[in-house]
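Since the structure comes first, as structure tokens, the remarks are kept for the end.
A protein chain is absent from this complex, but the other protein chains hold their places.
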Amino acid sequence: MNQLLEVDNLKINLETQSGTVQAVRGVSLKLAPKQILAVVGESGSGKSMTVKGILKLLPKTGGIVGGKILFEGKDITDYSVKQMRSINGSEMSMIFQDPMTSLNPTMTIGKQISEVLREHTKMNAKQRRARAVELLNLVGISYPEKRYSQYPHQLSGGMRQRVVIAIALACNPKVLIADEPTTALDVTIQAQILDLMRSLQEKFGTAIILITHNLGVVANIAQNVSVMYGGMIVESGTVEEIFYDAKHPYTLGLLASIPNVDEKDKELNIIPGTPPDLIDPPKGCPFSSRCPRAMEVCHQYAPEKTMVSGTHWLSCWLMDPRADKQHGGDRA
Amino acid sequence: MQSGPISDELFRPSVKNKEELEHISRPNLTAFQDGWLRLSKNKGSVCSLILLILLVILALAGPHLTQFTYYGTDYNATYQAPSMLHWFGTDKFGRDQWARVWYGTRISLLIAVVAAALDLIVGVSYGAVSALFGGKVDAVMQRFIEILVGIPNLIFVILLMMLMPASVWTLILAMSISGWVNMARLVRAEILKLKNQEFVLAARVLGTSDRDIIRKHMIPNTIGVIVINTMFTIPSAIFTEAFLSFIGIGLQEPKASLGVLINSGFQVINSHVYLLLIPAAVIVLIMVCFSILGDGMRDAFDPRMRN
Partner (left out) sequence: MSEVMLEISHLKKYFEVGNKQTLKAVDDVSFHIYQGETLGLVGESGCGKSTLGRTIVRLYRPTEGSILYKGKEIGVSLPRKEEREFCRKMQMIFQDPYSSLDPRMKVLDIIAEGIDAIENTGNAEKRRETVLHLLDLVGLQEEHAHRYPHEFSGGQRQRIGIARALAVHPEFIVADEPISALDVSIQAQVINLLRQLQKKLGLTYLFIAHDISIVKYISDRIGVMYLGKLVELAPSDEIFRNPLHPYTKALLSAIPRPDPKIEKQRERIMLEGSVPNPVDLPKGCRFCTRCPLATEACSLSEPPFREMEPGHWAACHRYDSAENK
């Protein structure tokens, strides 16, 4: 398949007072046009850093130290922030977690949308205004003409996130990257925003990378899922493959630790311990210290990628034929 | 799948050590050690600290290193340029400038440190009381501060200087009349913020008395801002003293402070520029060092900078 965005073995380091954090340690992603890809992981798993690396939005203390990023076949790995400007906003855009801080409180909503249009298109003021109103309408904001001249603080959290989406969509980007877009919102508002994102994807064919820790959201909207842990992708596949046929112990643990509203009184599965410290990452598999089925080899050698199907792969020593022998076929 | 040189032996379940799961690998550092470690990595701050210590030693010992006193006049040796005998030269009465500069530094530092200490005591208690009592007490105390800030500082100082004999203590008093306001505001803001922190709420639910909450939570968590603000108060007090002495309402001859020295040096700027340059250089050095050190300390001890 022709890929829209391809990330190959991306590595990102962050300098901190306590040492160098290897935030992303070899992540590979593929995003086809019109696809919705969810990247799932806990805080500190490197999921946000990966997309910030793609968009060159890393903090000053961070940098890409390896790997390749291809956008429509173009290598954009070494693009400067200035070069990225031609892509950010128009070809790829991003929605952040907190709608409160991603809007400028001193600028009207309409102005903020038309600023983006001014930057990336040749529209005149009148066209920009018309387009801004159209966008507000599109993201389901009532009375767009009136809202156009309002300030962010006059809107509720859900409305603000809609405005953020409108800004991101202003130039019909091919890729929309959403970093925990619903985490700061209430459940009923979250449902509205997810609905909106899905309908926009259907209408405009925008490919979406959704970063989230909420597996319910993933099941709701995603087509493909990559599960990150300790700066690496441990398992990746279609949404059905991940939810019904997960093989990696971490994915399984994650799925089992969500309370299921339809079942009662089942003890929640626990993944004991805490995620690894990426200043001094484990030599072998990042999950080995918490894994219920860890073997000696897991602590010492990083597992290779194993393909389960054309779309489903994982990195786990349990997939090695020798692991089967040892466990005597106790595979679940 | 690639097999590699990995032996089959390794494919056996590993033994789990429960302790290890919750193990914290980073070294056990207190907040203070952590801050100190980071301060010591900041070259500017370390240089400033060393220079300041040197200046303090010179201010204490300097006048005794020469045979001359800061007040002893010698009319046969007026306006001598720096030499082996008079290291920083002499002034119009033939007084040794080396002794006078370090004596002046000592006085300036004394004034600054005592004024900063007064600011600290008054400001912290005022701010803490205002924030802790809240309500009407807070409103009245804040209005009082606003009135105080509304009156130009210089008017206070000049009035006081006219009423009282010009001495080091008058200067300190004059500077402290409204100098504590900044500290009070800062401490009040900090405590108001702390009051709503969940750990303070937790302490209240646990039945911790108000006195203990102040002692165990409020003070340790505001000490950082207090120390850092003091670091910025000292240079500004030195400057105020110099300014007052320079416009002639500060200390009187033969007493010396950096301001007095700069004032008399300024009068002969065309002929004997060293009389101005040396005390000016010292005052600049002190102020810059305190500022850089204060900045460094703010960065190093701010808990938000920790990860």
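Per-chain residue numbering starts at 1, and chain names A and B are given in the order in which the chains are listed.
The rule we apply is simple: a residue touches a chain if its C-beta (ideal position, glycine included) is under 8 Å from a C-beta of that chain, and two chains touch if they have at least 3 such contacts.
Because the structure is predicted, anything quoted here is derived from the model rather than measured.
Checked against the hidden chain, the listed residues A:M107, A:A125 or A:I270 yield one contact partner: A:I270.
From the options A:M159, A:I177 or A:V297, the residue with contact to the chain not on display is A:M159. The omitted chain makes contact with just one of the residues B:L110, B:I158 or B:A203: B:A203. When the missing chain is restored to the complex, the residue among A:A32, A:L70, A:C171 or A:I189 that touches it is A:I189.
Although one chain is not shown, part of subunit B still touches it, namely residues 19, 22-24, 26, 28-31, 197-199, 201-209, 212, 216-217, 220-221, 303, 306. For subunit A, the residues in touch with the chain missing from this view are 42-43, 156-159, 186-192, 194-195, 213-220, 239-240, 243, 253-255, 257-261, 264, 267-272, 274-275.
Operating definition for what follows: only the chains that are shown with their structure count from here on.
Centroids of subunit A and subunit B (each the mean of its C-alpha atoms) stand 47 Å apart. Note for the complex: subunit A touches subunit B at residues 16-18, 272-274, 277, 279-280, 288-290, 293-301, 304, 306, 317, 319-323, 325-327.
Every residue of subunit B that touches subunit A in the complex is listed here, in rising order: 1-2, 4, 6, 8-14, 16, 18, 20-22, 25-26, 38, 305-307.
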